[in-house]
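Here's the structure, in structure tokens; my notes come after.
Note that one protein chain is taken out, while the other chains of the complex remain in position.
Our next item is subunit A:
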Amino acid sequence: MTRRTVARALVYLSLTAATLVVLLPLAVVLLTSLKTPREMADGSGALALPDDPLNVANYVTAFRDGQMLSAFANTAVVLVVAVGGTILIGSMTAYAIDRFRFRFRKLVVALFLLAALVPGVTTQVATFQIVDSLGMFDSLWAPIALYMGTDIVSIYIFLQFIRSIPVSLDEAARLDGANAFTVYRKVILPLLKPAIATVVIVKGINVYNDFYIPFLYMPSEDLGVISTSLFRFKGPFGAHWETISAGAILVILPTLVVFLFLQRFIYNGFMRGATK
């Protein structure tokens, strides 16, 4: 019995240690974001509490001088258009592949399947030239098109779901005189809601967090999304860790809120997204 108790204690010990390792770096940054430049300089150490826990001056600086407002706006535009487009493209592809037999169907499936194996980072050297030649370089269209056009995982998620929708529903609608588009819009799309929720969450978080694509394709400062705008803090705020910390917390906060409210969906979404 004692052995069990010791084992249990060790389990809780390891869990507490892991919690500390995860939360401490974040907590310290939160503390730092509330300090004044003078507090930062007086050498009280990183773990010291701020004098005024409600000091939001750094957040104001980060927001105003760091152009976080336009960054959030740009991110929102890219997010809404790219996620909306991904839903349309993914569900249309899944509908065509699952509900129709046509020539070259196997080839089409193979093309999508193979594309899932190609890691996006490797091909950017040449993708860049194509994006550039389409005139999308340094515009919000570049990330939007790339997020919409290279997302195979969403297609998988939709395919899985569409298979579980009985074909008899399509047939019933067809008998009532609906054509393929009406079936897609009135029957399939409404029934895909759970899959759409999954895609919105997974894709939304990926787009919100992506750094590589906006960094490569949108060098203009006024086209900064939150990742690139935060990255630019490195220059002007160089050693001003209190401002950089405030910027980082500003970026993390929305994620935390979404996570706390949608926990269950997020776990399921990422599980479905990754195992496909």
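Here are some notes:
Convention: a contact is a pair of C-beta atoms (placed from the backbone, for glycine too) under 8 Å apart; a residue touches a chain by one contact, two chains touch by 3 or more; residues count from 1.
Heads up, the rule we're going with is that contacts and distances are computed from a predicted model.
Remark: of the listed names "Sugar ABC transporter permease", "AzlD domain-containing protein", "Glutamate synthase domain-containing protein 3" or "Anti-ECFsigma factor, ChrR", the one matching the undisplayed chain in UniProt is "Sugar ABC transporter permease". Mapped onto subunit A, the interface with the missing chain covers residues 7, 11-12, 14-15, 18-19, 21-26, 28-29, 32, 43, 45-47, 89-90, 92-93, 95-97, 100-103, 105-106, 108-109, 111-113, 115, 117-119, 121-130, 134, 145-146, 148-150, 155-156, 159, 163, 167, 171, 180, 184, 205, 208-209, 211-212, 216, 226-228, 230-231, 233, 241, 244-245, 247-248, 251-252, 255-256, 259, 263, 266-267, 270-271, 274-275.
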